[in-house]
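Of the protein chains in this complex, all but one are displayed in their positions.
Then we have chain A:
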Amino acid sequence: MEHIELFFKSIFIDNMVFATFLGMCSYLAVSKKVSTAVGLGAAVIFVLAITVPLNWLLDQYLLQPGALSWLGEEYASYDLSFLSFIMFIATIATMVQLVEIVVEKFSPSLYNSLGIFLPLIAVNCAILGGSLFMQSREIATLGLATTYGVGSGIGWFLAILAIAAIREKIRYSNVPPALRGLGITFIITGLMAIGFMSFGGMLTGGDDEAKEEVTTETVKAEKNLEETKALADNTIKVIE
């Protein structure tokens, strides 16, 4: 249940593109044709599914305060969390390189369709963002981290697929000249994001509070909720 909830939450409610604006650069640059968009989207799912769990392991056994305690008592007081950016980005860059080499060796056809996108991905904010959100949301287990990685990847895939399809169609429409290209893409993405906001009610279900307050209060309430959740998680950890 926990897995299903996190899976759908990361696809729809916390959609990388529409809720947190991650990977916007490649989202805008590579969405002119559906076929290339599919290639990049698939590559993002693939890389997120590998790097998020990997970085989870790094975070759990190397970076968190006290994570080094498996080395022995005297290491328990170390806190290496300030190194997380550089560790995460190094993992991502090497994994992308490694995946590229392996895919080229074993599946040339997959390499031909995915390969050109892999170098692009090392600097895609969605990948690093996935790992950083995994860290800041304190995802509890390796399994959940994998689910989160795959889910966010699929969310990103859906977003780029949708915008690419719209951009292919919009070529036949009469857009004001100054808005052509980039401008209209921004506005459409904004409208799509409004649509995706409606998924916000999916997991709260019949929760009255979430329905009534649509404005600032919702944002505040969400923040409070997150804080309480984090507190609760911490307490659970302490109890355990």
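Throughout what follows, a residue touches a chain if its C-beta (ideal position, glycine included) is under 8 Å from a C-beta of that chain, and two chains touch if they have at least 3 such contacts; residues count from 1.
The working rule: contacts and distances are computed from a predicted model.
K.L.:
Name the absent chain as its UniProt record does, using one of the following: "Cell division topological specificity factor", "1,2-phenylacetyl-CoA epoxidase, subunit C", "Phosphoribosylformylglycinamidine synthase subunit PurL" or "Na(+)-translocating NADH-quinone reductase subunit D".
P.N.:
Per the UniProt record, that chain is "Na(+)-translocating NADH-quinone reductase subunit D".
K.L.:
Looking beyond the chains shown, say which of A:F8, A:F21 or A:F199 touches the absent one.
P.N.:
Touches the omitted chain: A:F21.
K.L.:
For the full complex, which residue in A:I4, A:A90 or A:M202 touches the chain that was left out?
P.N.:
Only one of A:I4, A:A90 or A:M202 touches the chain omitted from view, namely A:A90.
K.L.:
Take the complete complex as the reference. Which residues in chain A touch the chain that isn't displayed?
P.N.:
18-25, 28-29, 82-86, 88-90, 93, 119, 122-125, 127-129, 132-133, 135-136, 176-187, 189-191, 193-194, 197, 214-217, 219
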